[in-house]
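The complex is shown incomplete by one protein chain, all other protein chains being positioned as in the whole.
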Amino acid sequence: MSIEKSPLRRKLDKLFVPLTVGPTLLWIAAIIVYPTAKLLFSSFQFRNPVTNEMEFVGLRNFRRLIFAREGGQAALGVFNPSFVSITTNTAIYVGFSVSISFLLGLGIALLLDKDLKGRGWFRTAVIVPWILPYVMSGLMWRWMFQSDFGAINGALQRLGIISGNIPFLSDGALAMVALIIADVWVFTPFIIIILLAGLQNVPEQLYDAAEVDGASRWSRFWNVTYPFLKPSILVALTIRIIFDIRALDLVWVMTQGGPGKSTEVWASWLYRTAQVFNEPGSGAALGVVLLAVTFAIVASLYKIFGESPYQA
Amino acid sequence: MAHVELTDLVKQFDDVTAVDGISLNIPDESFTVLVGPSGCGKTTTLRLIAGLERATDGEIRIGENVVNDARAYERDIAMVFQNYALYPHKTVRDNMRFGLEQHDTAEDIITERVQETAELLQIEELLDRRPSELSGGQQQRVALGRAIVRDPAVFLMDEPLSNLDAKLRVQMRAELNKLHEELSTTTVYVTHDQVEAMTLADQIAVMDNGQIQQVGEPTHVYSNPRNMFVAGFLGSPSMNFLEGTLEESSAGKFELDLGGATHNVPDEFTDALEPYLGDRVTLGIRPENIALNQDGVPANVHPAAVEVVEPQGEKTVLELELDTGQSIKAAVDPDTTVEMGDAVNLRFDRDSLQYFDPATGESLTYDSKVERQATV
Amino acid sequence: MAHVELTDLVKQFDDVTAVDGISLNIPDESFTVLVGPSGCGKTTTLRLIAGLERATDGEIRIGENVVNDARAYERDIAMVFQNYALYPHKTVRDNMRFGLEQHDTAEDIITERVQETAELLQIEELLDRRPSELSGGQQQRVALGRAIVRDPAVFLMDEPLSNLDAKLRVQMRAELNKLHEELSTTTVYVTHDQVEAMTLADQIAVMDNGQIQQVGEPTHVYSNPRNMFVAGFLGSPSMNFLEGTLEESSAGKFELDLGGATHNVPDEFTDALEPYLGDRVTLGIRPENIALNQDGVPANVHPAAVEVVEPQGEKTVLELELDTGQSIKAAVDPDTTVEMGDAVNLRFDRDSLQYFDPATGESLTYDSKVERQATV
Amino acid sequence: SGGSDSSTEDGSGGESSDGATTGTGSETMADEIVFYNAGSLEFDPGTEANIERFEEETGISVEVNEVPWSNLKTSLTTIWRNQDSTVDAFNGPTWWLADFVSSDWLEPLGLGSDHMGKFPSSLTDLVQFDGQTYMAPEFGKWGSYLYDQQYLNEQGFDAPPDTWDEVLSQGEQLSQGDKSGFAFTWSGKSVFSFKQFLYQAGGQLFNDSYEPVFVEEGTEVLEFFNGLRERGIIPDGMSSLGEGGIGDNFIAGQYATVESWTPLGSRAIDEWEEGRIGSAKPPKGPESRATFQDTNGISVSAFSERKDAAKEFARFMTTRASSKNNMLVEGNPAVVPEVYEDDEVQSEYPSWLLEDMRFNLENAQSETYMAQPQVDDYLNEQLTPALLGNKDPEAALNDAYSNIERLYQDIGLL
């Protein structure tokens, strides 16, 4: 037998992990850790539009963001009305679109989980809205909701349901409804895919076992399907909520937060503050708040749905 | 408790006929075992009885009722699945309670029954664990417990021991045996393990290709296979088949010309084999019914060369080549001292000989043998 | 080809010592089988030899070289993995070629060797298929072929048959046997199937807890276990152990007081057992060495009650309860007619008796038995 | 680049020259400039036509870069903070000037009074800082007051209301059935509407020392709106109607009178029968008849390396001829009063409309102030609930006031 002597080959072999993991870690550190640090740093700064200098202002950005502005002083304990209303908008937007698309997605996923011929086709048909550019989807819905020439008013009129046009995007409440509809349209496919994958993880035999045990359909759902679906629900909700909290695309192209501030959400507020007002400090502060809120939501979702059926 | 009767049962999946018209009577309190090679329709038959599949044709009767259209949860059966199918997120106790709860059993009765069953199976200390915290054998017992606790009309068990290692398997087999003695619930049991089949069954049904090949008491079927399939399927190493032409010797005796060697047919088969004189006939002989006979009586002794010696502890299996070139296996005493290349003479135990029609595989001597046994 | 020598080999994973100082000499051209319960370190040992793990301590020598520091690709070995590990995206031919290509073998030699090997294994017609298009047994042969074609110094095989069904297993076992006769490549083979171990091995090494318990010829180890672990591990149903106190009878004979019954120790063991007089001693007897003796010679006959009868076709296993309350198994002829509840007398074959120290598990009679056999 | 500093100095001294010889080493004019336009040029056919003329006449090619409106100011800020020379000229509203000029990012255009003199002084005030012109006014957009002559006649009025009081009193009579007496553009533009009415009320947002001063007159404006809403004079869905919606509804005959942007007049002329559309001066508020103007102009980057060509571009695009061309091609009202006397223009538009447009131009008011988008946002935030009657006008404006004041304190202006 021959023992080959090839020092380079051996050396490269020994360096396998550093060579394959190192670049990615450096890269990720550069594009995530560094910006995050910079975000924190910026949140303590204020850009003076006159001098164009960044000034250190401590926690002022946070105080002003969250607490009331009256009297030129941050009055602790009284919340900034904009913060309150935009937070409310965000909660309404995220709450409704996530829960509607979750229920809808669960329903469709349960239908698709049936042993249907052509299931692949349905899945293809169902998935497409999610992979279109959000901008295009947002504008498409803006076009659908357009008050004079939009398809929705057109169709409703043709069906004789309404006589005059409904100004969907220029009425505060209706604009929020329109936004939620668009959002549900875009993101339901994601829920469907994730839940469908979860449903396929349910061991078929457990349904049989439950049926033999005499369980009704409802009881089978709660005792067999749901425990196995929980991890998927967790993932679907987490990613979905994070997506919605940060989703600017739809809001920005459909309503720009308007009319008035009726559809302004955290994401659009952040963008407006940081980019349109060119006030990066306040934008960064809002970004920090957003990060914190996101992590809090993720943590609580894990609390609720975290337990997998195989865990002790 | 109830008897189960299947009549001309058919189950068709798209292009596969999984169950192809089987009729089987499963008496009340009996322990019936279905055996057969993989894919022969055992599981499907069980699922039809359970109501997890709907029959394409035929009739299923449990007790007095035709249950073809009843769903699983409407039939009073309990099933043990091959992989247990325990609910992984429920404790052992809740796994066992579930079926009772679904049947609206009163709380105190549930508690009592679960407790009793757990004691019977010696899993009381496991009641608060989850399935993932149990060993395979313990899971197995829980799966059994979940079925037993229900006290159903019929037990269905689908290869319930197939996942266990050899040692545990032997243990569990014994426990199942005891259990049936105690409860006497009608049981249909699927396995592809012959030892299991032989040891557990009151009645064994050998299936192939969606059809039942033979039904009967295990030892009866083992020694009197109706056809080559059954003969070859039961027993390990499996039965040797030697094909030859049936001729009448000058002495008026029948003999099988194996192409280079001659096998003398014992007289008692002459009547049964008479119609096949001149035809091709297959002789069947189990390895354990072959003895080495180094000095040898001339009649029915076949010279052979030892090719492989496989000592297996409690027996030694020999692979031999007959002079005719045919391969044959023999199971002999472990202290037999033979070596590769040895020339030996084989003696076939005449009581254990079987004759088949090589074209159809049907036994030519089944009826005469059974008759003879009955008269003995 | 080469011999392999392991010296004080240790492999430590975090907090588990998977291999705990084993020394094993694997002679050139031998077929060495490692057996042992799950988790005892068989796979780890193999992987150490292969160079897939690095030894924590000790020495591995292949042929003349210490290879501790050589990487897998530098050792001239071929390995057959439990799950075959065929490259699913390559054809059978390319699977077999790959190893040779990696070793810069000339194209015409590769072609020739692949062809030869394929013929040897009768897989020529499969050469252009992908693994997914093969049956389990065919995949098995390809996995073997891939190893054989390399003509390495050592073959390592990790439970290569464990995924096959019983029938195929028997076939493959025979093929492996023939193959080794032909090629004589040094082979280390891991299995937890005893029949495999017994039939294939020139030399068997029984492992437990990362240590080698006994090495030797299979039949030797089977009949002369060094300790209770080896005794209990080999054989199915496994050896019966009966514990008692060793006493000297009035007749000067040794006997084991089993607490209600007495077992007479054959004279040949007297010397060996002398030092343990008055101590607890465990008697070991294999089920197949127990005979039913309904009329019975009084000496060494134990009355027992039949509890379970398990006809297994070629033998029948009885579970019996001795008068002392101890459980014991016996394997008897299938035509033995006993029934549950029968009272029988058991006779232990005196040549097969074993005596152990119940505290350490060590055999007390190993040396004397081995000696005696040597003189016979 | 060092060149930019010196040219800034140069420019500040050359106010009266026409800018042909600014800077060092630039005797020959560059043959290409980069021009940033807000949004797609497709919506500015007037500008497009003028650019073509410019390229033909000067041989300088213009590379137009379209930036989304909402992003243009930020883009420019970024580019200039890096002292980047990619932009030579851009087109944008006057409101940005304060921020840009105070950061020294814009190049004085060096346009003499021969060029600037043709614009009304209300306009030149907006684009000049310390006597330097930083933006050449290109076209304007301001409020105009239109009415449905036919409907007014039916209701027995021969003239539209002339003052806020008349708007309130006549309005009630004009609002019948699904017809509203008065409407104005609101959605998304509440600050602009507010400013227009604020100037009509004689107020302004800031005084010369950067102090917000809008509360008093602003309260009057909001109370006027309250009056309109309470008497049912403005349409119900008012808060939701944007420029397009107002126009559509007016054309559909739903409003008796409307204050909207100038192009609606042209549209009514096209779509209504002869003589139905009427135009008037904006209703007079407590102090004035002013209107708000939204003027776009062209500025040149202080970091440009092709300043001469860029300045020439800014000049060319804002000549009388270009202004006229823009009005003819796109219908953008010219910011040069003389254009309204031009024959071609006269033949295109009715004289009474031109007269009102010119009046509006000359009486338009605007302001440039620092941190415009934030200031507008603070106002917007308070105006919306106040306009809907959900918040007391004075309280709303006081909140806006204190927010803006604090912003200016942060910046260091106060």
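Letters A, B, C and D name the chains as they come in the text, with residue numbers starting at 1 for each one.
Here is the rule we go by: a contact is a pair of C-beta atoms (placed from the backbone, for glycine too) under 8 Å apart; a residue touches a chain by one contact, two chains touch by 3 or more.
The rule is short, and it goes like this: contacts and distances are computed from a predicted model.
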Name check vs UniProt for the chain missing from the figure, options "ABC transporter permease subunit", "Dihydroorotate dehydrogenase", "Queuine tRNA-ribosyltransferase, containing PUA domain" or "Methyltransferase domain-containing protein", returns "ABC transporter permease subunit"
Shown chains contacted by the missing chain are A, B, C, D
Cross-chain touch to the chain not pictured, restricted to A:Leu65, A:Val98, A:Met140 or A:Ile180, is A:Met140
Touch with the missing chain holds, among A:Pro49, A:Gly172, A:Gly198 or A:Gly214, for A:Gly198
Sole touch to the unshown chain from A:Val57, A:Ile108, A:Ile180 or A:Ala215: residue A:Ile108
Listed in rising order, the chain C residues that touch the chain left out are 47, 50-52, 71-73, 77-79, 81-83, 85, 87-89, 98-99, 102-103, 146, 150
Omitted-chain footprint on chain B covers residues 10-12, 54, 56-57, 69, 71
Omitted-chain footprint on chain A covers residues 9-10, 12-13, 16-17, 19-21, 23-25, 27-28, 31-32, 34-36, 38-39, 42, 107-108, 111-112, 114-118, 120, 122-129, 131-136, 139-144, 146, 148-151, 154-155, 157-158, 185, 188, 190, 193-194, 196-198, 201, 231-232, 235-236, 238-239, 242, 245-246, 248-249, 252-253, 267, 270-271, 274-275, 280, 283-284, 286-288, 290-291, 294-295, 298, 308
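Just so it is clear, only the chains that are shown with their structure count from here on.
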Between chain B and chain D, the Cα-mean centres are separated in Å by 95
Expressed in whole Å, how far the mean CA point of chain B lies from that of chain C is 28
Residues of chain C that touch two or more other chains sit at none
Among all residues of chain A, those touching at least two other chains are none
Listed in rising order, the residues of chain D that touch chain A in the complex are 70-71, 73-74, 77, 81, 99, 102-103, 187-188, 190, 237, 239-242, 244-245, 248, 370-371, 373-374, 377, 380-381, 384, 399, 402-403, 405-406, 409-413
Counting only contacts in the complex, chain C reaches chain B at residues 165-167, 170, 173-174, 177-178, 194-195, 198-199, 218-219, 222, 234-238, 286-288, 308, 310-315, 317, 319, 331
In their shared complex, chain B is touched by residues of chain A numbered 203, 205-206, 208-216, 219, 223-224, 227, 307, 309-312
